[in-house]
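Of the protein chains in this complex, one is absent; all others appear in place.
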Amino acid sequence: MGSGPTVGSDRPSLLASDASPVPERIPVTDIALQRRLTERFSTQLLTAVSARHDTTEIIVGPGELVSVMSALHDDAEFRFELLADLAGVDTGVVLQVVYHLWSPLSPDWLRVICDGLPRDDPRLPSVTFLWNGAEWAEREAYDMFGLIFEGNRDLRRIYMPPDYQSFPLRKDFLMPDDASRSPGQGVRPIEVAFQTAESGRVPLMRVSPGTGSLAGWTRPGEVGAGDPDSGGQVGP
Amino acid sequence: MTGEPRVRSLDDPSIMVDSPATIIDAVPPYPPRTEREAEFYSLKDGEMFVNLGPQHPSTHGVLRVVIKIDGEQVVDLDPVLGYLHRGVEKICENGDWHHAISNCDPLEYIASMFSEAMPVLVAEKLLDLEVPRRADYIRVLAWELNRISSHALFIGWLALDLGGITPILYGFIERDEIVEMLAALTGQKLLFNYLRIGGVNGDLNHEFLSRLGDWMSRAGKRIEESSKLMNENEIFVGRTRGLGVLTREAALRTCVTGPPLRATGIPYDVRRAHPYSVYPELEFDIPTRTEGDSYARYLLHLDEIRESIRIIDQVLHQMPDGPVMAKLPRLLRVPPGRAWVAFESPRGQYGAYGISDGSDQPFRFRIHDPSYFTLQAVGQLVPGHLVADTMAIMASLDPIMGGIDK
Amino acid sequence: MSVVSRPWSRLSLAGKIILPLIAVFVALNLVIVLGWVSGILPWLVQAILDALGDNVGILRFLIAATIILVITVPVAFMNIFFEMKLIAFVNLRVGPNRIGPWGTLASVVHGLKVLAKEDFTPTGADVPAFTLAPAVVYLAAVMTLLVVPFAPGLYGYDMDIGLLYFFAVGGVGVVGLMMAGWSSYNKYSLLGGLRAAASLISYELPLILSVMGIVMITGTLNLNQIVTAQEGSFLDWFLFRQPLGALIFFIAATAEASRTPFDLTEADSEIVAGFATEYSGMRFGFFFFAEYVNMFILSAMTAVLFLGGWNAPFDIDPLLSAVGITTPVSVAFDPASLGVGLLWLVLLAPALIIGLLTAVIWMLKSSWSIVVSLVVAFLLFNVIVVGALVTFAAIDLEWVIGLFWFIGKTVALILFFVLMRATLPRVRIDQLMGFAWKWLVPAALLNIFVTAGAIVILDQMGKTL
Partner (left out) sequence: MRTDRVPGLGIAKGLMFAFTQVFKPKVTIQYPEVVNDISPRNRGRLILLYDEAGTLKCETCFQCAAACPIECIDMGGVDTRNRYHVHWGPAEQYAERREESALRRSGRTVPDATFEPFARIDLGPVDAILARHGHRPRAALRIMDDVQAEYGYLPVAALQHIAHQTGAWYSELYGIATSYPHLRFETPGSHVVAICRCAQCTVAGGGRVLAAFREHLGTDIGGLSPDGAVRLESTDCRGESAGVPRVTVDGNVLPTVNATDAATIAAALRATVPQGQAA
C-alpha cells in the first residue's frame, strides 16, 4: 500500500448524513486508540495491544469475546459500528477467529483475534447479537473450519453440500477425505494427513519456503534437519 | 422432510426418479439441521414453496432462493448458496502470491479489476512496498472505468428484472466501449489480469488513450439518455419507490456496504473513510440518498457514474511520469505477518486478510466480498412484498454470485 | 408390356407430360359430348347449382372460416417479425436480417423450428387438460376473427350481436390459460394461470364498459353497422366522439392481449414463462401464435370501433370527381361488340404493346441487347397492366381500398403495441388490479353517463351524436 492511513478526527460518524471532507494523510498508527484499548481491556487481553501498518490488533480469548466486542461496539469512546470482516484462521496448532472493525473515531482498522480455540471442539460465542450480518460469515467459518458459534440461529453449511464431512480450509484437511480418491493420489504437499497427538505426531507446519509444489514441509521436531535453506519463523 | 434422511450424491439414482413432492417442493431430503431451517421448511396452510433458481432468468448468477409464498405474497425466504463455490481461498493458499491474482480475478466478474486487487494490495502491505505513483494513478483510472461499466450494467439489469428490455442494451453499449478500452490496456475484456504486486502490467498505450479520449468526449451520455426511459416513468417509479426500504441501523447491523449503505444516507465509502492509493489527492464527492429504497439505489448508481467520470478527468490531468512497476525479486518471498486491506468496489467494501509465513505462498488468504453481506439483506427486505418484488429488490442490491460463492 | 414401355421410355420429358394431357383431354371431350347428348350433364349441373343456391349462407360461412383459420398464421408471423425488428431498432440493434429480404422470413423459420421441436408432457401433468389448453387458447383467439369486418362485404359472418360475440368468445381464452397453468403441475405455471385469470377477468369489465358508449350512440351491436356509422371524414370516428372510451379500451385491450406493461402472465423475470413454462414444441407455438393473433385482433377491433374501420380518413370521391372519375367507374366499352375482333385484340394487343416498348427501350438504351430490352419491356408491360387493374379495382371495387385502410390502421396500432413493449417495464399484480378497479372501471362508468347525458340533451335539441 503506497498510502498510509489518515487521522480520523474530522471523520464524521456513520450516522451523520453529510459527505465527509477530504482528510490529509498522516501515515502513523493511532496511538490514542492503543492507549484507550489498553486502559479499557487491560485485564481481558491475552497479549499487549500491537499495531502495524494501519491496523491495531488485540487478542482475546473466547471467554472475553462478548464483553470486549459489545464494549467496542457500544462505548462512546470506541464506536466500532461496522464489522468489516469475520474470518476463521487455522494456525496449524489452534484455530482463530479474526474480526476487523471500523470506527469513525479512529483512522485505524481494529483487528480483534479470538485465539486459542482447540481443534477438536472449537467453540466461541456468536456476535450476531451485535451485527446480525455476521450470521453468514459465521456460517462460512463453520463450513470451512468447523468453528461452532454459540448463539448463531442458523449455523449450517453454506457452501458445501449438507452431507459433506470435512472442513476444507483446515491445515489438516486431507483431500482424499472428501473426494472419492485413494489416499495419497494427487495430494499436494499442503494436504498431508493430520495425525492426532496420540499417535505421537504433531500437526504439520511449513517452515521453509520453496518453489511451487516442492515447498518444504516438515515437523517442528526436525526444523532445519536436512534443510539448508530452512528459516523464517514457525507458523504465521 | 419426513422419512429417514437421504444423502444427495451423484450415484444416488433416486434423485432422478423421485416422488413428485420432492421435485415440486423445495424441501430438502434430509432432516433440518437448525431451528431456523426447521421453522422455515414447515408450511402453514395456504403457503407453498417456490424454488427460484439455480436456473432462473433473473437470479444474477447461479443463486437459488427458496421463497415461501402465501398467494402472491412472500412470507419468508432462504437463499441457498454454493452452486458456484470453487474454494478460491484454498486455491490461493496452494499457489504463490502471483497466482493468487489471477485466481481472484473471476470473483467479481463484472468488475474484476477490483477483485484482482486483493492479493496485490495485501502483498504490497506485507512487503511495505511503495508503489510508483504512476502505477497508482493507472490503477485508479482502471478502477473507475471498471466501476462505470459495472454500474451501467446494473442499471440495465434492474430494468430487465422489472420487465424493461431496452436499457440493458444501452448499458451494454456503454460497457462495450469501456471494455474494449480496457482490452487495449490490459489485453483482456472480462478478466483483465492487469494489476501486479508492485505496480501494473504494462504502461498506458496509445490505443487505450485514443479510445479513452474518444469516450470521454461523450462519457456516460448513453446512460443519461437511457435514464430518460426510466427516471420519470410512472411504472418504473411505482415499481421501485418505497420498495425494500433499508434503514440506517439495519444496514449497519447487516454489515451492508457500498451503494445500498449510501442509499440509506450513510456516507461510508472506503475511498474516503479509509483512503488508499491516491484517492486522497483526488476531488470527488460521496453521493448519498436518504430514502434507502430501490429507487434511491438506482439514482445513487447514476450519481456514482458522474463522480467516477470526474475522477477519471482529474486522473488524466494529474497523471505523473515514471515507472509502473517497483523493483521486486522474481521469486517473491513475502515477509511473515498479517495484513488487512479494504477498498471500494462497485458493490461495496472489498476486503482481504492475508497471513504470510515468510514463504512465497500465502498461509491464509481471506476474501471478504461485499455482495456476500449485501445478499443477506434480502432476507430482511423481501418478506411482506410480492413475488415480483423479490427480483426488483435483489436486482437493486446487485449481487454477483461469482464473489458470493468464491 | 414392353409394347408400351419401350416407346414410352424413348419419349422426352415434354412428351411424357404432353402425351397424357392429350389423352386426358380427348377422354374429357368424349365424356362431355356423351353426357351432353344423353342429357345427364345438364341435369347434374342444374342439381348442383340448385343445392348451392339453396344454402349459400353455409357455403359462404365454411369458406370464410377456412380462410380465416388459414390467414391467422401469416398474421402471427407478420406480428412476430414486426416485434423483432422494431424492438431491435429501438435497442439500436439491426434485428433479423439474414433470412429472406430484411429478415422477413425469420419468424417463419421460428415457426418451423417450433414445429420441429420435441413436444413432451411433464411428469404429473393432467394430460387431457394439458393437451387441450393450447387448442382452446388458439381457437378462442381465431374464432373472434369471424365477426371482424375487414372491408365492406368482406367479413366472416355478419352477426347482429357481433360485439357481444367478440367479448364472449374472447373471454374463453382465459379458460385455456387456467387449464394450462393448472395442468402443468408446476408452480410457475400455476402462478401464471392465476395471474392470467385475475387480470383478464378484471380487465374484461372496463373493456366492455368502454364500448357501451358506442353501442348507445349507434344503437346496435353489429360491427358492420358500427363501422358504417363512422363514415365520412376522420372527424366522424368514435375516437373523437368517445376519446375517454377509446383510451380505456386501448389500455384494457393491452391487458387482454397480455402485452407489456401488463404481461404478468408470462413475466419472464419472475415466473419463468408463466402458464407456458412446461410447454414445448407446437403446443407452445399455439400459445405463442395466440398471443400475436390476439394482438392483431385487438388492434383490428380498436380500428373498427374507434378508428372508423375500413373508412378512409377523408372522403376520396370529391378528389376523384375532381380528376373526372365518378365511382363506380362506368366502363363505356362493351367487349362483346367486338365479336371475333376481341380474340384478335386479346392475342395481338400485348404483343404489339410489348414490341412497341421494346423498340422504344432499345432505341433509348442502345447499350442493351434486343433480348434484354425485350425482357424489360415485357416486365414493364406487366407492371403497367397490373397497376392499371389495381387502380381500377381500388377505385371501382370499394372493398379493396377499404381493406387497404383497415390494414393500415391495424398495422399502425400493432406497431404502437410493439413500441410500448420495447419501452415500458412491467407493472406489479396489485398495481394492475388496483388500476383496473380504482381507475378504469369508474372512468368507463363516467364515460357511459356522460355519453347518455349527451345523447339525451342532443335529442332535446333534435340532433344526434
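Lettered A, B and C in written order, each chain numbered from 1.
The rule is short, and it goes like this: contacts are C-beta pairs under 8 Å (C-beta built on N, C-alpha and C of every residue); 3 or more make two chains touch, one makes a residue touch a chain.
Bear in mind the structure is a predicted one, so any value in this text is a computation, not a measurement.
Checked against the full complex, the one of B:Ser58, B:Ser149 or B:Thr166 touching the unshown chain is B:Thr166. Between the chain not shown and the residues B:Val50, B:Leu107 or B:Ile235, the one that touches is B:Ile235.
If you put the hidden chain back, the residue from B:Gly53, B:Pro79, B:Gly95 or B:Gly171 that touches it is B:Gly95. Across C:Met420, C:Met433 or C:Ala452, the residue that sits in touch with the chain not pictured is C:Met420. Interface with the hidden chain, as seen from subunit B, comprises residues 10-11, 91, 95, 98-103, 166, 173, 180, 183-189, 193, 202, 205, 207, 225, 228-235, 237. Remark: the residues of subunit C touching the chain excluded from display are 86, 89-94, 97, 419-420, 422-424.
Note that only the chains that are shown with their structure count from here on.
Taken as a graph of touching chains, this assembly forms an open line, each chain in contact only with its neighbours along the path.
Chain geometry summary: the mean Cα position of subunit A and that of subunit B are 23 Å apart.
Look at where the CA atoms of subunit A average out and do the same for subunit C: the two points lie 71 Å apart. Between subunit B and subunit C, the centres computed from C-alpha atoms are 50 Å apart.
Multi-chain contact residues of subunit B (touching two or more other chains): none found. In subunit A, no residue touches at least two other chains. Chain contact summary for the complex, subunit A toward subunit B: residues 1-3, 5-6, 11-12, 14-20, 22-25, 52-55, 57, 81-85, 87, 89-90, 98, 100, 102, 104, 107, 109, 111, 130-137, 140, 144, 153-163, 168-169, 188, 190, 206, 208-212, 215, 231-233, 235-236. Residues 87, 90-93, 123-124, 185-188, 191, 195, 260-261, 263-264, 267-272, 421-431 of subunit C are the ones touching subunit B in the complex. Only residues 20, 23-24, 48-51, 56-58, 72, 159-166, 169-170, 173, 229-230, 233, 235-236, 238-239, 386-391 of subunit B touch subunit C when the two sit together in their complex.
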